[in-house]
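Can you keep this structure in mind? I'll have questions shortly.
Every protein chain of the complex appears in place save one, which is left out.
To keep things simple, chains are lettered A, B and C as they appear, and every chain counts its residues starting from 1.
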């Protein structure tokens, strides 16, 4: 049995330990040695068609890279992507494709369609490929949406050229959707509520990533809330007893969230800042404000977490004897991504044909999770959102360094590889009814579509 | 402007500073130099009568001191004062006074009455003098109730002997009440609910004190509560997310009370301990329990404080997602003491005749406040609860040292001085209708009687 | 865009109870009925001289009232009182008195002196009267410094005119000090460090008050501190474990202060706001900042409280694994006021001659305590700081309503009554060596002068 330790008077180092980062590195390296994606069994599209598709996509390559660079050089933030959207529309029109700019409720959203043989008949699928093109304020394309834009556009152009030459090569309808305002504004949910995804059988997109090609990754659902506490001011020295302290409630809420974390699933996240915590120390503050995010890996767990965080706010108000206002969702909630493995398997097969080998879920730690508004699409219809390497492993997303990598040689390769992967996945669905059925069946088994706008009510 | 201080790594001393105690000492010494009690203007009883009364009380002196020592040597705790009560009854009977043992709902309560000329008529007052005689567990008469007992008894015997010789000397009724279980059990409230104080015009008692004679002191109202939180256990390592942590709520409540103290009047007190805070660290605790006291200087402020503390409990439960049970008043609440200054003025005048000079309120800091069940009497009818010196200033109440002082020479002087003071005060009320009216008027002006049993509902 | 969720209220009532305010009202009314100031025994100045002084002060009355109104109409905040100071200097010069503007280190400080018979000799006292004239930002003269200014100036002018006609009527030296920047900037401490109070035997001033004339009131010592916590940012969702959360430390410090309040004397005050608590919820904040005040009734208890609050800051940093910077005293600390009762007694006697009856300490609750930089004077030499009624009882200090009252008829009466009171007090000291000795002896007994600049080191 150890002796009581001597009383220690403080710690000189406040630097976070890197031990856990090293553990993640080791675990990833070990997994890289033993794990690979199982790929996909269905036949998909005929091989000859795939080859023709690949040619068409590669042909568009230079045009895609030019656009990728152009967008990188002229970043535009959410809802202000006018120049970016116009550039895309111009290219579509250059290929003889009619495009709508300003659709589904957003000025900078784009929609175009190509219809092959049998399009519109009951058993001809309608599928969509998505492009994002908004940048981060002050950072530029630090999330690589310029690469996303051209992967989606390239896939669509490849399929369009294929169909132009032979409508039977594309038995169904392919929709191109330019989806603005992914960063913090949930643009896709706005579009969804205006019918953007109605009638679709699948929607696909791909996203850049540092270091690895990933067939899949966890994306957490996310909601924002602002909590304001309303008390009464008082002279903090002369008669504090006549005050009701809004900051007391804010600090109690902050503490309550800390304690609650023990009793939340490991994939839940709650993060909070105190935006307003009093003006002058001599006055009992009558107003305090927190901004919070809540995140979780499933819509159901996010709903539960939302309810609990709201209880924390109300409980803190009751404890401090103050009023409270909880304002949810300054922008619509992001749902987590429900990956359709049947689709993802086809992406993996297509990537392998391009010399890439996307890793299965879990090789790169799923704890390093962020959020995307594609989640809201993926709970409405089958979707996939694979990641493709465009930067070294040590360049973090949402940094200026990543923005610089968004036109790197790696990004240029990814542009056509990714475009081909998306196009080939859709071509497989269009040609292989068994695959299309498996895609739909998997989605249904996972619970089917949920009514996103009313889900958190 | 000062420079940022270097980061300091801990403090070696955890000893509380005595600076504030020194301040209180200095403030008291300064006040002693300038302040004295204004005394009392009314005539009171004729001086000749007072002298006869004084003789009777002094005659009882040796008997009182013997009883005081006997009680000190045989301390009995709340509700178990059988020997003590019997000893008092024996003395009363020795004086030819019939006494009831076991009245007003308590086995160890005593009631006796003496009726002088005109007793029972509309304008003949009925007044009471009280004795306490319970001791502290493990400490004995550390609150000096043995002295209280003989001051009350001596006052009654003095008046009784006076009336025996000349009924016109005591124009009214004097009731003697032996009131058990003051310490933590609110014995007087039990008795009050069984009619002990019905029909009385005033009730008086005196209490021993270290260092000083005080005409008045603050006594805070006090309630107790137990708060229990009810959650769900879970394996704290494997699936803490399936737990609801009752200790989270307990700690949040504790923190909430800490913050709330800023917004309570300076005379409020809330003190809390966590009696149950989990059994094993490896299990999320489903049960936690706090014991709390709330105290305040007025019934209304105590009611407000009670409501707020209950809100804190409910808010903490809501924050932690657990259930809560709040159990108030294991024993009936103690009200604060509402001192009747008209009565107290007569006590001061009587004490001055004995060579004492009770200090007015505030000379000895009112922050050093405790509670007494005489408070519940004082909100039903006019009352006084002065303090008389029986020990040196540095001997704290509720200690073994104070118990030892409860038979000191100072305590012996206090026994007869106090008995005379109580008796003279009542004699003044019986003889001076203007005084009796002033006593009643003051009580009415302060809000009159309150319905104690239902007050906190 | 989704709508904010409907608001749910935490508690049905969040309005502070007025029960304690009613208690204070009742206690004050009761004290008003029984308590009065003991006044003062020494002879003071000869009555004939007092009468001549009174005439001189009254003669200056219209001039004082004009200045009082002028200052009210042109309020200037701390360190910017150029117009106000110039107006005072102009009046002094109008009376043939040479005045220095910009002395003792402050541009808007004023010094003037008048020397009577024997001035400078060992037993001829040197005494000072003070004027404040800074206003509150956005509120104007909500603390009535315009009234303070003219009371001090009027006292000086009265004594000056007396001396001018008969140097033997003022046997010693009277110094006039215009003291800027009382509000939050501790102007007098700046001046003291530049010798303003060197060689003085006493310093007096008076302050306006709502509802009552008070011979004395508690003024708490006050220090300010800013605590900054320094952590490490991290993506709050992807890798929060690489962050060190500065807001955690800030909230813990806030909680720790809440708990500490139970274990501080009732006259201590700590109040805090969180000025910076993170920018964006998605980032673990690396910086957080609190502004705090600590107050206490004695320099020693304030020093102890300072040490404890600093321990709280350091402990919170250690708990959160972050660095901490504690910055004390953006402006020099304010000490509490150590009232010289020998001086105050003379003020009371003088006020009674004007038909006023200043209340002794404690009639108006001492819990309603604020701070003043006159405290720093009062621990260097004997001083007094009585309060004089200039507004109704329900008009709080530091409000626009009080500013409006600062030129009311009550303020106009106070201007000359107060000027006379200050002048008469000083005249008594100059003429009565026993009084002067008592003033000095009381100051020495209370501990004598303390070295203010180094006191908190």
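List of remarks:
FYI, a residue touches a chain if its C-beta (ideal position, glycine included) is under 8 Å from a C-beta of that chain, and two chains touch if they have at least 3 such contacts.
Since we're looking at a predicted model, the values are computed, not measured.
Touching the chain that is not shown, out of A:50, A:298, A:331 or A:431: A:298 (per the contact rule at the top).
Checked against the full complex, the candidates B:236, B:350, B:426 or B:439 give a single residue touching the omitted chain, namely B:236. Across C:19, C:252 or C:427, the single residue that touches the chain missing here is C:252. On the side of chain C, touch with the chain left out of the figure occurs at residues 234, 236, 240-241, 243-245, 248, 251-253, 255-256, 259-260, 262-266, 268, 284, 308, 311-312, 314-321. Across the interface with the omitted chain, chain A contributes residues 1-5, 7-11, 16-17, 19-20, 22-23, 26, 30, 34-35, 38, 254-255, 258-263, 265-267, 271, 297-298, 300-301, 303-304, 311, 315, 341, 360, 362, 367, 446. Panel shows chain B; residues 10-11, 14-16, 20-21, 190, 220, 222, 224, 230-232, 234-244, 247-251, 254-255, 258, 269, 271-275, 277-282, 284-285, 291-293, 295, 313-318, 321-329, 331-333, 367-371, 396, 398, 453 of it touch the chain omitted from the view.
Methods note: only the chains that are shown with their structure count from here on.
Of all the chains, the one whose CA centre sits at the greatest distance from that of chain C is A.
Every chain gets a centre from its CA atoms, and the centre nearest the mean of all protein CA atoms is that of C.
The distance from the centre of chain A to the centre of chain B, with each centre set as the mean of the Cα atoms, comes to 67 Å.
Looking at chain B, residues 7-10, 255, 259-260, 262-263, 265-266, 311, 315 sit in touch with two or more other chains.
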